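With one protein chain held back, the other chains of the complex are shown just where they sit.
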Amino acid sequence: MLRIVVDLNRCESYAQCVFAAPTVFWMKDEESLEYDYAPDDSLLVQVERAAAACPVQAISICWLDEQLEQQGGNHSEQQ
Amino acid sequence: MIQQSLYEQVLDYANRANPYPLYAQLRQTPVTRQTDGSYVVSTYREIVSLLHDPRIGSDFRKRSVHDRPPAGLSTNKEQAFKSQVPEVGTEASASNEGSETEVVPSFIGLDPPEHDRIRRQATWPFGPPHKPGRVADMESELICLANRQIDTMKGKSSIDIVEDFAYPIPVTMISKLLGVPPEDQARLHALSEAIIEGIDLDPQKSQEERKRRQEQSGQTFKDLEQYMEALIERHRKHPGSDLLSGLITDYGPDGPMAQPDIVSTASLLLIAGHETTVNLITNGMLTLLRHPDVLERLRREPNLVIRLVEELLRYEPPVQILPNRVALADITIAGTIIQKGSPVILLLASGSRDPARFHDPDKFDPDRRDNMHLGFGCGIHYCYGAPLARLETQIALTELVRRLENPRLAYDQPPYRQSATLRGPRHLIIEIDGVKD
Partner (left out) sequence: MSSNNAEKTSSSVQRSVQRIVIVGASLAGLSAAESLRSEGFAGTITVIGDEPHAPYDRPPLSKTVLTGWLQAEHTTLPQSVDLQAEWLLGMPAIGLDLGNREVELADGRRVGFDRLLISTGTHARTWPDLAQAALDGVCLLHTRDDAARLRARLAARPKRVLVIGGGFTGSEVASVCRELGLAVTVTERSATPLIGALGAAAGAFAGQLQRAHGVDLRCNVTVMSLEGDESGRLRCAYLSDGDILDIDVAVVALGAVRNVEWLRDSGLAFDSRGLACDAACRAFDINGIVTDGIFVAGDVARWPHPLYGGELLAVEHWGNAVEQARTAAHNMVSVPADFRAYKSLPAFWSRQFGVNLKTIGLPSFADEVVLTQGSVLERRLVAAYGYKGRIVAALTVNMARWLPAYKAMIEARVPFPPVLHSPDSSAELRPVPAGFPPHGQTTHSANAIKTGTGPSTPPPEESSTSDKVKDPRVPPGFQPK
């Protein structure tokens, strides 16, 4: 399962992530970034574009193992 | 001949193909004062700090050095050059001080709060929060367009990446986006060329020649302005789903954009659409052909293109210099005091190669992490067209690499365009064995 988190202290609301993955990230009002922490796996390419495009590199992505999430998500793997 | 300063050498066409060693020398002193009173900033930390500094403005009317030119300034090629070059790459500018035209500065040439308002108005029909999917929705169309261009290469053994590919893609897209009818595209192409020619002042040319070009460029601006006004009128009567119609009819909390702002915004988008992404795509292909191992990897791992384009924006950015900033107060930075009213010139491309920030900065490394390059600037003037430029380049390079068989440089190095600011090859001739379907 795809999982993301954005460091909203670093985020300067450039909205580059929204342009790249408009169903995962969105701008609330003028300047507040909101996003889905658990986007559908099919959106991976869009999410990678978003993370790469962020001018302040505030977006982290990873894969989470479904069963292990229940017990703490012991394990994760990239791509 | 007088000894050229390092920055003058950067501007000198002789160094266009490889300005990076000069940048490295400039970085020895992060902020240097030029004889004309302007300050050149070349290190990453200082550039980022100034781009976030509320004491730095973008409105040239606030320059005191400009008001009181020191003796001899009028013959200073550099000053003439600087004041003309718009920051096309980051929110391009149609403001062109010095010539006779009265074009309203576009948002790049403005400071807050006007800048912020006009930029919000311009973003309303283009992206979030109102049209978040606009650029992403262009993906399939871009793929078609890139492939159509590649189809035209069938049967050829030698192609010019610039003319045959890198130019048509962004130009077609920006025209489409703005709602420029296809039959007008050739005319706009010519106008845009002429404007950049006028800005592209060759420091070697005589003063009369430069003046003539400047005037010509001013005239061209007028032509463009007239064209835009007519186009706006047409869209006002028959609005479509394009950006220009959006600017006119679909406005948000800031209200409708004023007519002169629509003209200047549309003009700058048009010029930016013509003059920046073409260089990014071309630089991309050039860099890949100089790094065949990376090209091979990209063929196997198409998603590598995402990071690769970011690395390109760091390594060979189309916008090398932001020449048009001004200090609104005395600013102490890196041990130097930038005096109030002085022009400030930010060498973005140098900052992105600063070894104090980037490990092994002269290496092209698409796996680079934490790649906070300055390719699109940063702060409030962050490039408006960045999302489109990224997507276009990602798709363009992916498709080229996928379909061209055995691409190789006909010769290294390619001839460069005049501008030191908007730097890129004029032609990029490559040889191929064929085109895959």
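So that you can tell them apart, the chains are marked A and B in the order they are listed, and the count of residues begins at 1 in each.
In this section, a residue touches a chain if its C-beta (ideal position, glycine included) is under 8 Å from a C-beta of that chain, and two chains touch if they have at least 3 such contacts.
Remember, predicted model here, so these are calculated numbers, not experimental data.
Across the entire complex, contacts from the unshown chain go to A, B.
The chain not shown here is touched by just one of B:I248, B:I380 or B:L400, and that residue is B:I380.
Residues of chain B that touch the chain left out of view are 48-49, 52-55, 57, 59, 62, 111-113, 116, 328-329, 340, 356-359, 368-370, 379-380.
Think of the hidden chain as still there; on chain A it touches residues 3-5, 7-9, 11-13, 28-32, 34, 36-38, 60-62, 64, 68-78.
Here is the rule we go by: only the chains that are shown with their structure count from here on.
Rounded to whole angstrom units, the spacing between the C-alpha centres of chain A and chain B is 29.
Per the touch definition, chain B reaches chain A in the complex via residues 120, 127-129, 132-136, 303, 306-307, 309-310, 370-372, 376, 378, 382, 386-387, 390-391, 394.
Considering their complex, residues 12, 14-16, 18-23, 26-30, 45-46, 48-49, 52-53, 55-57 of chain A touch chain B.
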